[in-house]
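With one protein chain removed, the remaining protein chains of the complex are shown where they sit.
Chain lettering (A and B) follows the sequence in which the chains are written, and residue indices restart at 1 in each chain.
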Amino acid sequence: MAARHKSVETKYMEDREAVLRGLRGLDRRTFLKVLAATTGAVMAKSLMPPHSFQLVEVANAAPDKTASAAGMPGKPPFTFAYVSDTHLYQRTLNQRFVRAAVKAVDDVNALDPQPDFVLFGGDLAQLGRREELDLGMQILAEVKAPVKMMVGEHDWFYDLGDTWQEMFGPPNYSFDWKGVHVVVLMSVHEKDFWTARKMTPAERMHTVAGLDNGIQSRFEVGDDERKWLSADLAKVPHTTPLLVFSHSPLYKYYRNWNFWTDDAEQVQTILKPYQHVTVIHGHTHQMLYNQIGNISFYGMLSTAWPWPYAPTGLPPLTIQMNRADPFDQFDGLGDGRINARADGLADKIYSLWDRNPVTVKADYLVSHGKTARPPAPQFASY
Amino acid sequence: MKPARTLLLSLLAATAVVASVTLVAAQGPGPLADPKSENQAGFPTDLYSWVIPPDNPQTPAKIALGKALFFDDRLSADGKISCDHCHAPAKGFTDQLPTSMGIRAQFGQRNAPTILNAVFNVTQFWDGRAPTLEAQVQGPVTNPVEMGMKSTDDAVAKIKAIPEYQKQFQDVFGHDVTFADIGRAIASYERTQLAFDSPFDKFIGGDQSAISDSAKRGWSIFNGKGRCMSCHGWNPTQPLFTDQKFHNIGVSAHNANFVPLARKALDTLGKSGGGEQEIDKLAIGTDMSGLGRFLVTKQPHDIGAFRTMSLRNLLVTQPYFHDGSQVTLWDTIDHYNKGGVQNPYLDGGIVPLGLSEAEEDDLVAFLASLTSPEYAQPAKEEYDLQFKRSRTDRPQRDTAAANGDKGHGPGLAGPFGDIGPAQTSENPALLGGD
Partner (left out) sequence: MTRRSIALATAAGCAAIFAAVAHAPRLCAQQAPPLPVHQVPDSKNGGTVVMLCDGKTSVEVKGLKPGESMTHAQAVEVTRELMAQWQREHPNEKWEMAKTVQSSQPIPAPPPASGADAAAKATGAKLQSKGTQQGDTYASFTDRDYKVWKNETDNFVAEGKQLFHDGAAIGGTIGVSCDMCHPDASNTHPETYPKYQVQLQRVALLRDMIDWCIENPVKGKALDPNDTRLRALEAYILAQRKGVALDYGKH
C-alpha cells in the first residue's frame, strides 16, 4: 500500500510540474474553454449540501435569517471566490510570488462546495510583460471554477493593455448571475504623463508600479467607460442587486499612493439608484471596507505582499488587519470569498493565510457599524 | 526509514524498555529522576517564577507524591505501563522510539515529547491540546492505546485502594484522592525536571572555551542563514529554543492527504468539534494524527502544524519530529534545508536554505552544545553514531531543492520560494556573550 500511495508531496510536485511546464502553449481560447467545460460540473456540485472543512463556512452556511425573516422572495444565494494582486515577475527572477499564487489556486480549489466563479482582481503581472501574463494565465488555468478576469495597472501600462486584452478580452464587461447583475470595470486609466517626459514603455510601467512617486496621474474610470456603464445599467431594474468589480477602490482613500479613483463620485452617482450595490476592489493589499450611501465596498487581499494602512483617509468602518510578520511570506496575505445573500447583500470572508479567517458581514456596513462588528486586530498598523 | 525496519527497531527497543522498567521497580528510578537544582548556568529565574501556577505551588511532599505516581505502573489498566515507560529519565524523559508503545503493545501515532523543561511549555502535547501539565495527565491515562484506563474514576479508584497513597494524598491535599490531584502531583514532579547548564549556557555566560569553533559557527548560522532562531527562539529570559507556536513544516505531508483527511476529522468530531478526550483519541490512535494543530483549532492554517519543540538535549531524545520519522539531526536539517516538504499548508517561513554540508555539520555541533551535563556521555555516543550514519545515509538530502534550483524546465528555478543570497552577517558568537 505504501508503495502505491501517492503522497500529497508527490501529487503536488506533479501538479506544479504540469502547470509550469506542460501548459506553456495555452492560448486564450484554450483558457476560456477550460472555464466553459467546468461550469456545468461546478453548478451541479453547488446543489450538494455544504460540506467544507472550514468551520467558518459551516457557520456562514446557516440559513440567512435576514432574508427569510423579511419574507423576501429572494434570489438563490451563491458564493464566489477571489484571488487578487499576484504581481508575478518572470519566474526566473522571482519564485516567491509564484509560490503564493499557486497557494491561492490550491486554496480556492479546496473549497467544497466550489464557488460559482473565481474573480481575479487585477495586477496579475508586476511589470506588464507578456511572459508575466503568460505565467499568470498558466497558474490560473489550474482553477477548477470559471475565472472572471479584471485588469490592474501593473497589467496595463507597459503596452497600454495590448497583451492583456489579446489574452483575456475587453477589460470592462458585465454579466448576470443568479439574479445579480455583475459589472467588471477597468478603473485604472491614467492621464498621459509619459509623452511629455519622453518615457519609454518600461519607464512608464515602472513609474505606475510604484506607489510613492509623485509623477503618475490618478486612476480614473474615465468618460467613455462611465458612458458605457450608464448604458449597460439602463436595462437593469433598480431592485436588482449589483456587484461591481474594480481594481482601484471606487472611492477616495489616500491620494499619494493612488488608493484612489479620481472620478469615484461620478461612478457612485451612476450606482446610486440601485437598492443593493457591492463594490469589490483590489489594489490596496489589505483588509479594507467602507460604506458610502447605498454602496458597500470590500477590498481584496493580495497574494504577493501586504501594504500598510495609509497615514490618513482610512474609512472609519474599516477594522485593521493584524500587522504582518515578515518571517512568514504568507502572513497578511490571502484570498477570500464573497457570499452573495438572498436579500441582495454580500458578506465577505477574508481568508488570511496563516491566520484565522475574518468574516465581515454586510450588516456591519449597512448598519454603519452598529451590528456585527468584526474582530479587532491584536496589533494594528503603526 | 523503511516502515518494516521502523517496526522492528521499535519492537526491539520496546522490549528493552519493558526490561528496564522491571529493573527500575526493583531499584528505584535512579539519580536522573531526582528533582533538579535551579542553580544551573542559563537557568531562567524570572520565567520560572511566572510559570508555577498559583493554584498548584511546589512543595517537597507533593513532588515526592508526584514522583511516586510517575513511576507507578498501577496507573495503567493492565498495571504494566507507567509514565516513565515512555518518558524514561535515562533517555532524556523520552522512549527514544519513533512513536510510543502503550498498553498491550499498541503503537500510537506520536513521538513521546520530553518532560525536561516541560514546565516552561505554554501548551502541552505536540498539538497543544492540553493547556497545562495538570490537564495533560488525563490524556495518556485514559487513552486506549497508552495507559488504557476506562475513565479517570477508574484510575482514582485504583490509586485510592493503595493505602500509602491514601495517606499521602491526605497529607498533601487534605482530602481523599481525586483525579485533579493526581494531575497536580505529577505536574509538580514534572516541574522539577530543569535542564540547562549546557556548554552553550556557559559560553553565553562568558566562557569562550565552553564550545567549539564549529559550534560557534553553528550558532551564527542558527541566527542568520539557517533562519532557525525565528521559531526556535532563544533569549536570556526565555532560553528554550522554541516560540511555543505551531508550524506546518511538511513532516506529515509525507503520508497525509490533508484536504480529505481534514474533512474526515470534522465529520468524526462532529459539529461540537469534539472534547479534549475525543481529540486525544484521534491524535494518538488514527491517521488523522497528521493534521496536528487543526484537530484542536479546526482552522485550515493549522493543518499539519505541530508545536515547535525545544532544542535542548536533542542527542538523548532522538528520533525527531512528531512522528519520530527522522533518525539523525542531519536528517532534520536536510528536511529544513530543502524547504520542508511541499504541501498547500506549508508555513510561509519555511523556504530553501542553501546550507552547505560544512554548515550543516556546524549546526549539529551547535545543537550538541545544548546538552545538559548529566546527559553528556550518552549524547556523545549518540553524536558519534549519528555522525557516522550521516556520512553515508542521508534520506532527506535534496541538494538541488536546498539550493533553489530544482528544475521545472531547463534553467528554471523551482516554484517554492526564492533562496536568499548567502548572508555574511557578523558572527555573534565572536562578539562576546550577551
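In this text, a contact is a pair of C-beta atoms (placed from the backbone, for glycine too) under 8 Å apart; a residue touches a chain by one contact, two chains touch by 3 or more.
Everything quoted here is computed from the prediction, not taken from an experiment.
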Margin query: Looking at the full complex, which residue from B:35, B:53, B:224 or B:395 touches the chain that isn't shown here?
Written below: B:53
Notebook entry, point to check: Any idea which of B:208, B:235 or B:377 touches the chain not displayed?
Noted result: B:235
Check: Which of these, B:69, B:305 or B:327, touches the one chain of the complex that we don't see?
Finding: B:305
Checklist line | Those residues of chain A which, in the complete complex, touch the missing chain | finding: 321-325, 328, 331, 352, 354-356, 358, 373, 375-379
Note to self: Which parts of chain B face the unshown chain closely enough to count as touching?
What the structure shows: 46-47, 50-51, 53-55, 122-123, 128, 131-132, 134-135, 235-238, 244-247, 293, 297, 299, 301-302, 305, 347, 426, 428, 431-432, 434
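Criterion: only the chains that are shown with their structure count from here on.
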Notebook entry, point to check: Roughly how far is chain A from chain B, going centre to centre by Cα mean, in whole Å?
Noted result: 42
Note to self: Using the touch definition from the top, list the residues of chain A that touch chain B in their complex.
What the structure shows: 2, 5, 7-9, 11-13, 16-17, 20-21, 51-55, 58, 91-92, 94-96, 98-99, 102-103, 106-107, 110, 112, 327-331, 351-357
Check: What part of chain B is in contact with chain A in the complex they form?
Finding: 3, 227, 230, 250, 253-259, 262-263, 265-266, 271, 273, 297-301, 341-344, 347-349, 351, 404, 408-409, 411-418
